[in-house]
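All protein chains but one are shown in place.
All chains are identified by letter, namely A, B and C, in their written order; residue positions are counted from 1 within each chain.
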Amino acid sequence: MSYELEFEKPLQAIDKEIQNLKKRGDRLRPEDQTKIAVLERELAQRTAEIYAKLTPWQRVLVARHKDRPYTADYIRLLCTDYFELRGDRRFGDDRAIIGGLASIDGRHVVILGHQKGRDTKEKIEANFGMAHPEGYRKAARLMRHAEQFGFPVISLVDTAGAMLDLSAEERGISESIAENLQLMAILRTPIVVAIIGEGGSGGALGIGVGDRVLMLENSVYTVAAPEAAASILWKDSNFAPQAAEAMKITAPELLQLGLVDRVVPEPLGGAHRDHHAMADQLRQALTAELNELCDLPLDVLCARRYEKWRMVGIPASVAAV
Amino acid sequence: MSYELEFEKPLQAIDKEIQNLKKRGDRLRPEDQTKIAVLERELAQRTAEIYAKLTPWQRVLVARHKDRPYTADYIRLLCTDYFELRGDRRFGDDRAIIGGLASIDGRHVVILGHQKGRDTKEKIEANFGMAHPEGYRKAARLMRHAEQFGFPVISLVDTAGAMLDLSAEERGISESIAENLQLMAILRTPIVVAIIGEGGSGGALGIGVGDRVLMLENSVYTVAAPEAAASILWKDSNFAPQAAEAMKITAPELLQLGLVDRVVPEPLGGAHRDHHAMADQLRQALTAELNELCDLPLDVLCARRYEKWRMVGIPASVAAV
Amino acid sequence: MREAEPALNGTGLNGASSSVQAVPDKIVTPCPRCRDLTLRRELEKTLMICPRCGYHHRLTAKQRITYLVDDITAFQEYDRDLTPQDPLHFVSRAQVYATKLKENQNETELSEAVVGGIGTIEGIRVSLAVMDFHFIGGSMGMVAGERLARAMDRAADMAIPLIICSASGGARMQENIFSLFQLAKTSATLTRLRNVKMPYISVLTDPTTGGVTASFASLGDVILAEPNAMVGFAGPRVIEQAIHQRLPSGTDTSEFVLEHGMIDAVVDRRSLRETIARILRFYTAS
Partner (left out) sequence: MREAEPALNGTGLNGASSSVQAVPDKIVTPCPRCRDLTLRRELEKTLMICPRCGYHHRLTAKQRITYLVDDITAFQEYDRDLTPQDPLHFVSRAQVYATKLKENQNETELSEAVVGGIGTIEGIRVSLAVMDFHFIGGSMGMVAGERLARAMDRAADMAIPLIICSASGGARMQENIFSLFQLAKTSATLTRLRNVKMPYISVLTDPTTGGVTASFASLGDVILAEPNAMVGFAGPRVIEQAIHQRLPSGTDTSEFVLEHGMIDAVVDRRSLRETIARILRFYTAS
């Protein structure tokens, strides 16, 4: 596992020392083993320290980390069975949003999410997780399918944003997102959303409306990428860290503001350090939410979801007017 | 008005004589006027004779007549107000199927239909009335709109068939028609379909399911164009007239077979001779049907329509099994 | 007539009087794709898949059902006595539809292009309807459509999943509008399944073109296709004739429609049964 992020460099030094000692293999002396134990404690401690005070901008970097688990990883790690459903039945099968029938903890669900792509080939196929209209329309089809057959929906959000190109405009990227917002607001089955990495703007929200919105500890949620926000606010994208700070884009901040419902803890050093542990945490959180939601009568569930989004973020002082 | 069809040639001769006499204008002698009256009677009589015994193939030619009124003509002639609704909200605005909000006989409806195009420019724009998937999806949007707001639907069918090209396949021409068949079977508002010219195959049926199916007297309805049927049956499209005969494609035949519900009479010499008279006949027929359908409770209407299509064409002997 | 009733005539597919039969016996079968000759016996062991190139030969209805259900002898066929009519009394230029029907019935030992019934797949009870291309090109006769509609009705009445394996060249000219209206009938009847929350899996096999694709075949809750099957509204040849242009190779195949978002998966025949069972368990197991 590499340490690519600038603020992880101190960790890399310790890790390197540990790896060097371990290389000795059989020739490892007792004092080396003691040394390793000390170093490993130190590594854990320093990791905890660093991750305890990540700045919002550092969290953006973690959320975008190339080793961070993606939707396809969670599907593999969470689901005991999975059958992919493909295509929007209109135009294409967008690989930037994938999903299908799944079994999680013995429960049948429809799971879907943005897929950024791990290797170059997959990244290109998946368009780096930036979906075209057919991606949102495929998601709509899957959600209607879930509603028809009574499957709850799990939606994993991880995108820099919807695709911005001519073909997306031609085929109605805005319409495709708008329709999903409406659909998800009234879909008659539970929906749990989890922001697993980048929650980028309308492209994120396009599969991001639900009964519960979870955020992974180091995920971020922004109405515009910090770079873009800095460009717009100060005509200089180098001020992205300042924008990230001011915009309150991190999970704890958004939880505190009442905009999301739960923060899912990440393993020590971030989700990219331990996919299995991360998936376990996510499974627990999803199952807890679904257990509650699936017990509600559909009318109650839908009325509450409507109310949640109708009133979203309105401070009491305003609501009272 | 020209006489272009082979079997109309005898009429052309008489008409020419009448026109020649009329050219004299002021110099018209009393005996000329008598002659004109005689000729006009003869023209009417011969027209009636010829049209009374049109062969199925001749009816195909009339149904495809270049001067025959098209959907846009009926909209102009039938509707006291009309606002066109455009686009499928997905991909494009197919000019091969047009429609919108309309007032007919004081009733607000959604009217839609295939549009073949009159002049060359319009023909090309309208793709000669052969719709792409976006045309059927626009129709679906308009019908859902009608359902939402309680407007009855009038659907005018006039197409050689759906478009057969790569782009139609790529965007799911079959899926777009299939979805309309299902939608129209259960749409919770009255639907009256009128075959106004060519009812060609799945492309016709794609907007052709309703509570009532009317056919104009000289319209035809085929599962495959007679030329194509002849090609398939006898490897020779020159046998189209024989195919037309054997396939029972005319309005009176289909009425007798119980496949359509009403034949709308055409003016003397066919709809192309008198657009106004034709539109009047159609208006009367549509209004009669709508008066009946709009009186039915929606549940009854929908149950009857389902039953009609579930049982369509099943002879009593089979239905009894 | 819409209630699910057992077959009226005692024996089913498996019985001696069965109307479903293998294609005429031949000792060797040539592969249309790689031209390889394979012993019929061998081919039947590999589910009629060419051992050399993987080409999926067209199946008879009986083969298809045998390959899908747990136990062909327990498959209960329905509606076999619902036999095709000649509603137009179609006679033209030495083409007598009634005769053609008889000939096809004799050749295929089917009474129509659709065989419907109830069977189990990995223990899950399903309403299954299978089209046979060998019967007048799997064309949509009035009774073919009625048999499909009744298979849908059975699924709705018994609240079990519906599986339809399509194989069709399209319309049946000799029934004209009777044929065309089957598209509307089958599409309408499918809506009944919505109330029972049971899935409809549409399986597209070579070839599925024409009206069938413009109706029930495209309306599956899940749509699967066998590899490299011809699947499309018009099919490449018709399009090339219509637009006087060559199409890219691969147009209107299973892989083409997958790429264009129309189906969920291309599934090899050898894993079709298991794939269907896997899918069904999402809807039927709790």
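The rule we apply is simple: a contact is a pair of C-beta atoms (placed from the backbone, for glycine too) under 8 Å apart; a residue touches a chain by one contact, two chains touch by 3 or more.
It should be emphasised that the depicted structure is a prediction, and the values quoted were computed from it without experimental measurement.
Within the entire complex, contacts from the absent chain reach the displayed chains A, B.
In the complete complex, the residue from A:Q12, A:Q148, A:Q242 or A:T287 that touches the missing chain is A:Q242.
Screening B:E134, B:E170 or B:E245 for touch with the missing chain picks out B:E134.
When the whole complex is considered, the residue among A:I173, A:A194, A:L214 or A:A285 that touches the unshown chain is A:I173. Screening B:E84, B:E122 or B:D261 against the full complex identifies B:E84 as the residue touching the chain left out.
The omitted chain makes contact with just one of the residues A:A13, A:A48, A:L257 or A:L298: A:L257.
Contacts to the hidden chain, counted on chain A, fall at residues 162, 164-166, 168-175, 177-179, 181-182, 184-186, 201-202, 205-206, 208-209, 221-224, 229, 232-234, 239, 242-243, 245-249, 254, 257, 259, 306, 309-310, 312-315, 317-321.
Touching residues on chain B toward the chain that is not drawn are 81, 83-94, 101, 103, 108, 134, 138, 145, 148-151.
In this section, only the chains that are shown with their structure count from here on.
Just to note, of B-C and A-C, the chains joined by more C-beta pairs in contact are B-C.
Comparing chain C-alpha centroids with the centroid of the full set of protein C-alpha atoms picks out C as the closest. For this pair, chain A with chain B, the centres built from the Cα atoms lie 54 Å apart. Inter-chain spacing, taken between the CA centroids of chain B and chain C, is 33 Å. Chain B has residues 170-172, 175 in contact with two or more other chains. In chain C, the residues that touch at least two other chains are 218, 260-262.
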